[in-house]
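There's a structure below that I have some questions on.
Omission of a single protein chain aside, the complex is shown with its protein chains in their original locations.
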Amino acid sequence: MTRTSFADAGTSAETEASPATAPTSFGRARSRAVARQIVRKAGSALVVLWGAATVAFFAQLALPGDRATVILNIRAGQAQLRTPAELAPIRAAFGLERPLIVQYLDYLRGLITGDFGNSYQQFRPVTAIIGEQLGATIALSLTAILFAWLLMVVWVTLTAGRGPRLTAFGSLTDVVVAGLPAYWLGILLLLVFALGLRWFPVLGGSGPEGLVLPALTLAIPLAGFMSQSTRAEFERALEQPFVLTARMRGMGDWGVRISHVLRHAALPAITLSGWALGATISGAVIVESIFSRPGIGSVLVAAVNAQDLPVVTGIVTLVAVFYVVVNLLVDVVHTLVDPRLVQS
Amino acid sequence: MTALEAPGQTLNAAALLARRPWGLYVAVGFAVLLLVAAVAPHLLTSRDPSALDYPAALQAPSLTHWFGTDESGRDLYTRVVFGAAISLPIGLGAAVVGIVLALLLGSTAALAPRFIGAAVDRLLEVMFAFPALLLALLLITVSGPSAISEVFAVGLGTAPGYARMVRGQIKAAKGAAYVEAATALGHSRSRIVRVHILPNALRPLVAVFALSIGQSIVWASSLSFLGLGVAPPSPEWGALLDAGRSYITVTPWLLVIPGLVVVAVSIAATTIGRHLQSRLERGDRA
Partner (left out) sequence: MSTATVTEPPHLQPATDDVRLRVRGLRAAFSAAGGRREVVSGVSFDLLAGQCVAIVGESGSGKSVTARSLVGLVGRGGEVHAETLELYGRDTRRFRARDWRRLRGRHIGFVLQDALVSLDPLRPVRVEIGEALRVHGWGDRASRSRRVIELLTRVGVPLPHTRARQRPGQLSGGLRQRALIASAIALDPGIVIADEPTTALDVTVQAQVLAELESMKQRGASILLISHDLSVVAQLADHILVMQQGRVLEQGPAAVVLGSPSHDYTRALIAAVPGEHTRGRPLSPGSAPRQTERRAARGTDPVLEAAGLVKRFTGPDGSVTTAVRDVSFTLAPGETLGIVGESGSGKSTTARLVLGLERLDAGTVRLLGEPWSALPERRRRALRPRITVVYQDPLSSFDPRWTVERILLDALPREDRTSASTRRARLLELLALVDLDPELLGRFPLRLSGGQRQRVSIARALAPRPSVVVLDEAVSALDVTIQAQILDLLARLQHTTGVSYLFISHDLGVISHVSDRILVMKDGAVVEQGTPRTIFGSPQHPYTQQLIASIPEFDPASLTGAPLENPDPLPRPIDADADGRAVSSIRPRPATEVLS
């Protein structure tokens, strides 16, 4: 009775039924499907990376004026016309005299070998500049994502599907919290917990206690954002017949929520994780500025101010690489949590 | 159907509908106040936002200076009111840029012939790999910090997410049973796109637009806060925050209050957007 005529097209039911009759051939079909999926995902990941690199390269050309002059002016910190004699070494150093297509291919080749080019301002490889600061930002991002998951899981499990009032309150909180600007939240946390209560250091602090407030600043809006989709899925799952079946077996409300519903509800948030990493890294730009933490955020702000494009595009490309890699991991985690995906 | 009757659900929904949307009234009231501030700030304050008064510098909020004063003795309340005329147009402009870009990209990805659609799909995927703020920063690096580049930077930054949504909406509508029913009746594809697919797919965007105004104001103020947007002497809200940063230990209200205004704008926009959303979901059917 619940069948829909549209979906009835035979395909779903048949592919579903066949493994029941032949488990061995199913195993083979399954591994073939997995292999196919991996190839397809990796292919599209490569396309995304190539696209990101291309955008980054052409952004470097977008500065108005002669590139060598621009570079020299950025380095000198003042804008003026330069003589060919002054420009020649810059042209040679950055290979600007070569045709554009050669520069482009060279740039791509560089990226593959981990060479992001040289900073306009500092005469140093971008990789070195980013490398010095990357650790702190990654630590911050990962801590923030961990906090966000903890906050989100606890909050949603406590408030989802608990009657209209609590549900409305819960989802309103999600939305409000998700919209909090990082700078404001960071300042508030700083004022209350560092300056007021003195629980955490005010400035930086390389130890783990210095990581708590910055990570929370990033985690709270992220938790609100993830809660929105998790809550919707949580409430949908709570209405599913299998939840009723579990209750009818004598399972309590908490048991059902934690061992059945949460797994279903976590799926959309898992999908968001790749995006979340990017969001926390870009949020780190603001948070590092508020808490005076070292990290690629401060490097980035300085580079944007100085129009030091290789550094900016280097960071942007790196984040795109992270995004792609994390998304591949997310796919793996997703199939672990929801094994049905391999089939369909 | 027969197997799963859930009368409790329908009653709860009805009860929620019956409740008066006080939150909405407050949000709309606040939005009106902001519009007044942006269009006719003198109705809300009698002071000059850039009048210096050094003896009255860094005063705490009081009856004379509701939000306190800054390091040059300028009245923060007046500056916040005048800031609306800068911050709101930036937010609105960025939201328009973002939505228009999203519409172009999203509908091309979903409706264009297969290979073009696939190419735009890839482009969206690439854009989505750049977090919004980084995409905005990339643009600002090239164009230099200014209000205009802020508008385009924030619009460009938020566009990929909305474009994905537009694409998803249109694809869902394309697969809807009523589209097949219209095909079976012999209607042409262009008519079906015009009459069924676009209206149904794009309706939710009205709500999304309201939400994105709030979001854009938050992003734009973040850029100014980093010193990469409108610069401090301006009363733009992010710039107020940037200016107040040096005094965080002395006069925290210089940061907290303009930030609170941005938060309030974002919540108001969200409230209005969500209300529109649920109205549209129920539609004129209810």
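Here the chain labels run A and B in written order, and each chain numbers its own residues starting at 1.
One rule holds for everything that comes next: contacts are C-beta pairs under 8 Å (C-beta built on N, C-alpha and C of every residue); 3 or more make two chains touch, one makes a residue touch a chain.
This one's a predicted model, so the numbers in the text were calculated from it and none came from an experiment.
> Which visible chains touch the chain that is not shown?
A, B
> From the list A:87, A:108 or A:246, pick the residue that touches the absent chain.
The missing chain is touched by A:246.
> Tell me which stretches of chain B touch the chain missing from the display.
1-8, 11-12, 14-15, 18-19, 176-178, 180-188, 195-196, 199-200, 203, 283-286
> Take the complete complex as the reference. Which residues in chain A touch the chain that isn't displayed?
1-6, 8-17, 19-21, 23, 26, 29, 32-33, 36-37, 163-164, 240-242, 244-252, 255, 259-260, 263-264, 337-340, 343-344
Operating definition for what follows: only the chains that are shown with their structure count from here on.
> Report, in whole Å, the distance between the mean C-alpha point of chain A and the mean C-alpha point of chain B.
That pair's centroid distance is 21 Å.
> Name, in rising order, each residue of chain A that touches chain B in their complex.
So the residues of chain A in touch with chain B come to 1-2, 6, 44, 47-48, 51-52, 55, 59, 62-63, 163-164, 168, 172, 175-176, 179-184, 187-188, 190-191, 195, 239, 241, 275, 278-279, 281-283, 285-286, 289, 300-301, 303-305, 307-309, 312-313, 315-316, 319-320, 323-324.
> If we count contacts the way the header does, which residues on chain B are in touch with chain A in the complex?
The contact residues of chain B facing chain A are 1-4, 6, 9, 12, 15-16, 23, 122-123, 125-126, 128-135, 137-138, 140-142, 144-145, 177, 180, 214-215, 218, 221-222, 225-228, 241, 248-249, 252, 255-256, 259-260, 262-263, 266-267, 270, 274.
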